[in-house]
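Excluded from the complex is one protein chain; the other protein chains are retained at their positions.
So, chain A:
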């Protein structure tokens, strides 16, 4: 061996290294949750509501209890013995009164009503079918439009708004700018409901061990997060719950947090005292797992005569269903709509609505609607202005030369490259040639289209939201000279064991084969939220990068000491430790490790024995990824079928650890994008029944639906250790507008797609080509409207705000414990009020400071006052409260951060 090889002589970062995970997965030796079987384990099945909305009159379990193999049947009354507070991904309490099993009322089809515990899954299912649930059915609210006008989904709330942000009043300032623009372009998108559909459905095995301990195997996206969630939700010590998830068959956001069924299994296992297993079937996965995406939004933008953006306004609504995994108005849609574009003024109103449908969950790029709205609007504008889609982006994108740049909502970017990615893309695609071919094809009655899109994505977020943290890498060189890595990472297909081992092998100077990665267990490593927000490559990559360097430094000090040389003279390569100028002093890592563990007396004085290093990496709060994509399609004008001819991705995810893994992430996201645009839909009927109950109804993209993707990597290193940028979600974000734009370009000889309703089924494409309602979309909308009009005639329960007591005005003077429910968690503080007639003054006091206010009003129990806040951003909080004798309720408008619910009780 050439003894003078330096560190890094063996390049692993950047190589298409074969995956470590494949060894077990390809031979059927993985360990998915359903592969776990424990002595005494019983099986759980849920009885679910077949009714979307109503009062539970009775749950008759008698016949079911008599069935063979049945051990227990639980309802909410039984599970309530162990109190549970369901939480969002941000560990904030869910606002809707969600219980593990339905509590007196059902609010959507598929809601779990009872749990059957039996010796086999088949026996549990047999018994479940005999549980008789009688429900007094009420007319459900299914659509966002229903939610706006219908009765309350959750009795006792003020309205059906689950979450709200933005400021409608801001339109007063924006509207004149839009009205004064040379061109005004509007894009409305009706985004269908998506079932995330990981190939492995949800699964959970819970085993009560020892005294109050639990071991839980769960299909999740981070065992650490799942364990922390369970301990918080159940109020148990964190160390009492261990979550193991060695192999998980895809997550895509659905498995971000444990939800009702998984938590119920954990609770039931504690109550019943035996290991329980729940394996969701596909019918449940499609109809009763949290759904994603259903949104309606209109974006309006003004352009000057040259096609430069002047102002924008967006009205956005998403269907939160009955029991969302966290109420969500999707503020990220607005935060990330424009930082990559030069838009001088932007405002929005954004709301999430409760309905009697399955709750909202996360899905790869939960805010992806911003890219879809913006990029499809830009292409519409380009056609209107008669300039090319590339040109309109060139005139508006924020190039590196324009940075640092701060968006109107205050998002600063300083190293994004969407423009540079676009230029690279344009340089690699023969646009002129395609346009010529397109022109010729049109003469033959063939309709080709070319679509572009550009975007940026916040990845690797850490330090601003409770679960979004750094990552820990614990490394050691074993006495054998081989390397063990204990990581906080988790793979549901991401290949983190592979990419992290590549980083370690390169930075430590060992062979990739000699690195073993342990992850997927909350007892291993330290807290990390796993796969959520395209973060593991960025943060865990940085953690392993630095930890490897720290360990290499220790090896060098030991080797230098043993060789009487300076540490700078020592290099590690291929598992061998070399001393510059002294080839005879070369030792294997194994020799050094044997000394470090077995003969610590030979180590430098005071050095700890063994060869270990640990590093927890806290990256910058956000790391931006950029990309531009284009695709080419042919639309069959006779059938409305779309064939994707080519798809080229030009992305900048910084340092690429493994191109095979990176391209795999992009491709997976793009396939989901294709499904979203052309195939997938979870429709509901008017009675609140989810209609896609099998994979014959819910159309997943097949191999024939997906073209060969082509990749251009830009590799601008990020300002992080290692320089990685996240890449997990990007394909699913930029894919939909890229494809829609190509289809719209192909259809441009016929007509503009005026309102975009997804999926673009062949019938919906024929709507555009034939300019009539082939798909029945308009007809259905009209029918829905008629149905709503009828519903409005029926007597709906009054909104809570209309029945609030208007009794005599009580004194409010004194101290109150006040709680403000902000979207990312609640805040509690002391409020002091003094009313002098109709004049209101006082202060709000929290450990981090006190804010005084005066000039408020107090009339008929209504308290209105303003408080100015400087931290973390300058914002004026406008309180509008209604006082009772001992309680105060109301709202606080927080500028662009929207409106928070306020409650207070007298001290």
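The rule is short, and it goes like this: a contact is a pair of C-beta atoms (placed from the backbone, for glycine too) under 8 Å apart; a residue touches a chain by one contact, two chains touch by 3 or more; residues count from 1.
The rule is simple: contacts and distances are computed from a predicted model.
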Absent chain [UniProt protein name; select from "YdbS-like PH domain-containing protein", "Molybdopterin synthase sulfur carrier subunit", "(2Fe-2S)-binding protein" or "Phosphonate C-P lyase system protein PhnG"]: "(2Fe-2S)-binding protein"
Contacting the left-out chain in the complete assembly, out of A:45, A:197 or A:489: A:197
Per the touch definition above, residue among A:184, A:271, A:582 or A:700 touching the missing chain: A:700
Selected from A:668, A:737, A:861 or A:890 as touching the chain missing from the view: A:668
Candidates A:97, A:250, A:567 or A:884 - the one touching the absent chain: A:250
Hidden partner chain, touching residue among A:389, A:495, A:575 or A:654: A:495
Absent chain, residues of chain A that touch it: 15-19, 21-22, 25-30, 32, 34-35, 122, 197-201, 247-250, 252, 281-282, 491-495, 660-661, 663-664, 667-672, 694-696, 700-704, 706, 708-709, 731
